[in-house]
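Would you mind keeping the following structure in view while I ask a few things?
Excluded from the complex is one protein chain; the other protein chains are retained at their positions.
Now for chain A:
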């Protein structure tokens, strides 16, 4: 009797399930246990982008997610492939970015025997994933994939890992179970509480010195339009975190800029002096509070709005807590506002303007300085351009001076602060939004942590513009050693730096080098005119510092400003 062949291969079930979730691209890197999957991929409409390192593919998936709001998908083989993904998973976890991370695993029969390229990736990543699955039966794949995407994108988003043993992928003639989710234990928090909404509106109307403190939760919820309405209606000044950049553009009259360690003087003074702090989608990170929640906004009533109940009262004592989606809650507050008088903030704004006038940092526009490059770049790139950054001084200059108008046009590693993020994130962003311009703002140290991804840029002809602020040093570390370690410079020189223009050219990417202020504009214009990828290597002085700066352990008003 001939065997009935109604089923399909495990790997194909997986790819079909991914397609059902709307996946159009996987960032990945192959290996032994993934052979059945890479074989099935040849027959799937899903696009695969081959990175040059698994850390690159997970950062690319992360960049893809940040600029679209969709779940990013990446794939690495068992053992070293999986461990190379770890840093990127941590990055997504700390910034609440929805990813589905697929890892190959040795066959189910070999698990636990220390076989070739076996690691317990579920164990390794347990503290940095929202959830994880080891698939033992290919028939479960439709349900597991559906659950993974649902968990990754709902509530407070985060990375979910699916570990895929080779035999599960290779098994033929599988008839899958239904994809019905079995998530009895998973809770998405947050219906706004009506009584509390009225209370917020009342407290706000009585406030004389309110500040709204906006973070990544605003971006996740897509609440920037409601935030802007709120600001316009109430005249409440707004500060943002690094994650919240662009949720209210810097040019908006209510924007005081970024708050915290490298925040503006006005933003930090305002938070310190306010009588009401409305914290939306933030977690009072120590880069904002200087690690001293008990000395943060001490004169203020604090209202905390967040989707994750765990964040409420974790760091700072709050008067009103609302667990919910930032967009929904802000919209409800807006609705309640007409019942109350607008707060009288005239004196407050006089104070804020006074602080701003006295403390705006002036820089010489004729000298080749990082702020000058950022502002020139902002003018030439224009509002719809996506910016990704690496980590270091250049990241902070980008945050302070680049005029981001849309938070979905900005991707930076905030919670983990991981060097090497920027270039692969730019890859992911450009793949996600092929018709938009993508700029990477990087440093010479960070760039070399992912420089191999130039190969991905070249292979996929991605017209990313790479702006390299080349100071020849690990600038941010140098700055700390200058300010807090008596200028005892230790291991910050990058004398072995290559000629970056030549490196770019070796990949077939145009390189332009800039050594003086006069060359900046021309070089940037040329870069944007060129249809393909360009690297602009801008030599800046190693003596430039990121200011203002709150020294470690100091209150946020105790900034170094010059």
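Criterion: a residue touches a chain if its C-beta (ideal position, glycine included) is under 8 Å from a C-beta of that chain, and two chains touch if they have at least 3 such contacts; residues count from 1.
Rule of thumb we're sticking to: contacts and distances are computed from a predicted model.
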{"item": "Protein that the absent chain corresponds to, by UniProt name, given \"Phenylalanine--tRNA ligase alpha subunit\", \"Phosphate ABC transporter ATP-binding protein\", \"Acetolactate synthase small subunit\" or \"Sarcosine oxidase subunit delta\"", "value": "\"Acetolactate synthase small subunit\""}
{"item": "Of A:35, A:50 or A:183, the one touching the omitted chain in the full complex", "value": "A:183"}
{"item": "Absent-chain contact - pick from A:48, A:202 or A:314", "value": "A:314"}
{"item": "Of A:151, A:303 or A:387, the residue in touch with the unshown chain", "value": "A:151"}
{"item": "Contact set of chain A toward the excluded chain (per top definition)", "value": "122-123, 126-127, 130-131, 134, 151, 183-187, 308-310, 313-314"}
